[in-house]
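A single protein chain has been omitted from the complex, and every remaining protein chain is retained in its original position.
Up next, chain A:
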Amino acid sequence: MIYRRKNRIGKSPSAKKLWFAMASVGLASIALSATAQEPLPSITLTTTTESYDPIRYEAAFIVAERWRELGFDVNVAPTEFSTALERFYDQQDFDVTILGWSGRTDRLDPQFFLSTLDSREAYLGGNNPGGYANSDFDELFDAQSQEFDLDERQQIVMQMQELYKSDIPVVVLFHRDEVVAFNHEAFGGFNPMAGEGLYSEWGPMEAVAEGERKTLRIGGPQEPDNLNPLSSTSVWGWKWMRLYYDRLVRLSADVEPLPWAAESVDQVDDTTIAVTLREGMTFHDGEAVTAEDVAFTYNYYLDQQYGYFSSYLSVLDNAEPIDELTVHFHLKEPSASFASISLSQIPILPEHIWSEIEDASALSPSDTPTIGSGPFKYERFDRGEFMAISKFEDHFHADEIDIDGVEFIIYADMEGVYTGLQTGQIDVTAWRMEPGQISLAEGEEHLTVVNVPDFGYFHMTYNTQREPFDDRAVRRALTMATDRERMVNVLLDGRGEVGSSIIAPVNTFWHESFVERFDFDMEAARAELEEAGYSWDSDGRIVR
């Protein structure tokens, strides 16, 4: 557009005539297109840079190679990560983009991943940048989010996956295993958790010392942005804070909600949930944990508008203390995930400390309280170096915990973490190892390597608001021409699983495994396109 406007300014009459002539030719060609066939617009495939993530970078080339074979004109555009995110979500300015969703524990509930295909999330900045719009899907989405009966809800979630799969607005490329390792001569007893690896909230509670040292040492290349429960916006902040802040409910390794600080969770009516607390719980400073604290915390979170938790709390109207140990949660509308997910994510804060803090997000790190009621007590955090917590002896779960505490060593990169593991400086890796380190670790006698399947996924999203991806047949054909088997075998060295649905196979209860998978098949892709009225010109380019 800019070009034209510039050309027009100050042009001589003859140039104007030329423009007119060109415009007429353009019009004529449009008129002709009813009979003549036109090549499809070229496709820009956006992916990460090689240095950010070599796997997604290479995956784009595997895709492009086959799509070209199908007669499409494809450009691969490796893009700096934040810029790619901005164009994808905020501007929705893309043809096809390869990005990913991480597997956070709370996303094991289907709510979040399903919402990424809801047409009401298709606004700029929303979670459905591809713009998939299917009113049946949206209706089912509402139905499942209000369905309390697990089996009923499972049926609806399955139906939704069937709908999405045949329309295929988003291709789930693969789920990458998280490969982590621990020193079995120092510690054992771990139960790896999907999407979390060994550094899960259960890891430190389950670890059993095999050697002399009873302090578990974890090493990772990432650290919390800050430890303010009303301002941290990173997974790494919460992975640490959840060890010293307790929750009403904790999700088991199989994502079953277990009453934790809650003795019981009951439904009073459609929009009221009653929680009874355990007796005798105290905060780390000795004050009792009461229903007042719990109600205060939830209302405080609503009040302080903490974005990171807003999806958990959007359905909550208010929390009300009924007696010493009972809290009622009043919801704006029925919600299936509130009792399982929301209650398992919000930490319990001591009212006597936080009630005096007006704007919690403005607290500086040195003023941020660290008193919780969790199984561990906060000890210290030296940015870039080290964090520590120690066992809280008065916790109701304390007898089940073998270790004295956890020390987290912060390294600059995975190279440092691996060296630490190899030399016995740390016992567990907090983050996935690099491919080269896996085989090295397998050769070390004191190390056990663990493959943990992930339910987060790498996806390739079509912009369904743009040609030619507005045509379902094109999306289907392009998906059939995407060799995901090869990505898993070559790029992941077999450590992962080909994607088939936005709900991962490892999430067995919610995953729909019987519908079509779009196996790699170039013939089928061509047939799909032909059937939809596409053909190929003499140069092999696809035309319509």
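Quick note on the criterion: a contact is a pair of C-beta atoms (placed from the backbone, for glycine too) under 8 Å apart; a residue touches a chain by one contact, two chains touch by 3 or more; residues count from 1.
Rule of thumb we're sticking to: contacts and distances are computed from a predicted model.
Chain not shown in the complex: UniProt lists it as "ABC transmembrane type-1 domain-containing protein", one of "Unannotated protein", "Rieske iron-sulfur protein", "ABC transmembrane type-1 domain-containing protein" or "Cytochrome bc1 complex cytochrome c subunit".
Among A:126, A:259, A:321 or A:334, only A:126 touches the chain left out of the display.
Touch with the chain omitted from the figure is made, among A:231, A:276 or A:429, by A:231.
The missing chain, though absent from the display, is touched by one residue of A:164, A:378 or A:411; that residue is A:411. Residues 80-83, 85-86, 89-90, 99-102, 112, 123-127, 215, 217, 225-226, 228, 231, 233-235, 305, 307-308, 310-311, 361, 363-365, 380, 382-386, 388, 407, 409-413, 415-416, 419-420, 422-423, 425 are the ones on chain A that touch the missing chain.
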